[in-house]
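Here's the structure we're looking at; comments come further down.
Incomplete set of chains, arranged as in the complex.
Order as written gives the chain letters A and B; numbering starts at 1 within each chain.
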Amino acid sequence: MNRVETPIILVNFKTYAEATGENAVRLAEMAEKANVETGVCIGVAPQFSDIAIIAKKVNIPVFAQHIDPIKYGSFTGHILPESVKYAGAVGTLINHSERRLRLADIDAAVARAREVGLVSVVCTNNASVSASAAALKPDMIAVEPPELIGTGIPVSKAKPEVVTSTVEAVRKIDPEVTVLCGAGITSGEDVAAAIKLGTRGVLVASGIVKAKDPYKVMLEFAEAILRAQS
Amino acid sequence: MNRVETPIILVNFKTYAEATGENAVRLAEMAEKANVETGVCIGVAPQFSDIAIIAKKVNIPVFAQHIDPIKYGSFTGHILPESVKYAGAVGTLINHSERRLRLADIDAAVARAREVGLVSVVCTNNASVSASAAALKPDMIAVEPPELIGTGIPVSKAKPEVVTSTVEAVRKIDPEVTVLCGAGITSGEDVAAAIKLGTRGVLVASGIVKAKDPYKVMLEFAEAILRAQS
């Protein structure tokens, strides 16, 4: 994959009830509608067993939440990159704070994603880990201070220095790697702040999934991106 | 679930190329055909992202290869029991030798499987671990000496004492728990031996998935079960 130039809102469905099974499909359809409405790219990362049906129904990028650094073979209960690709995923999170991997496995997972043609988004917790991850040449890095995840306290406003130092550290290692940020993002203002700090977009979960009106929040996020760019 | 009285052949698809995506569907359809032909229950355990389509297409029990002991919530990259159930699974492997779990997590996973109505098959490596697992009251225990997995050296013939001591140990702890065995099972003879040692059936992977003619092997296994019972 070449450098990701378009801004993106990537919605992590986690294992939220509001984003499992039928609910996951509905949420993905909202994301597609918001994409059509605004032109802003909105990706979704549902659970593994929901990927196939969602990828069939919507025309937006679908991501896996994790892949294992494995090939075809004897790996019961693992996530084969080829398998999520076959189901329709175009990319994958790697090393999310709720699914941390060993360094050698992140290296191998990024390489496997590249091999099968999945966009790799390596999640990190600070600037030095982001620099470290950038050396592995993933497509994107999503920095999320774990202590802010799920709090509603936006990283882009509460810890802007984490975002700017990550953007700078990653650029020094490899300017081709795109930076997203996440944790506590709940309003268009938070998203705009993220863009202004030098990121290409946000990784968001509860801020959208657990919102009263997820569609409205998606629109608000997308419009904030459009304004921040202009 | 009440005690499992019917013999079962449970086919673990692992992440084999021959059992991923389209191939997984085809293999599940063969299993269904062999079930119709012989009346013997044949279950399949495909990868997570293949569960939904397989469960829709075939009328045989579909198992997940693993579940995490979690509830709805913030668990990126995890396997929510509700999610595989929604996709159409009726049961799940737990603690396969390629996906070992901590004891407290096996306990919690068995409990969660019970809660959402999934048949739990806890995999074990010897008689004492099988006894230990039986104390957690899963529906089934599948004992597989790891050193024989994938070798073609059948547990039921190379280590019959592992099977008989497991059957005995489990019965002592909880006679309601059904015992399967696996590892190296490749012929009807191996399956018949497993039944004669007191198990209700076999957990098998490469013996079927990597066979030249998987359907023929399924038939052979099913017929061996019928003969061993009569």
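Throughout what follows, a residue touches a chain if its C-beta (ideal position, glycine included) is under 8 Å from a C-beta of that chain, and two chains touch if they have at least 3 such contacts.
No experiment lies behind these values; they were computed from the predicted model shown.
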Here 2 chains sit in place, yet the whole complex recorded in the file consists of a number of copies equal to 4
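Simple rule for what comes next: only the chains that are shown with their structure count from here on.
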Cα centre of subunit A to Cα centre of subunit B, whole Å, reads 34
Per the touch rule above, subunit A residues touching subunit B in the complex are 12, 14-17, 20-22, 45, 47-53, 65-66, 70, 72-80, 82-84, 86-87, 93, 96-99, 149-150, 205-206
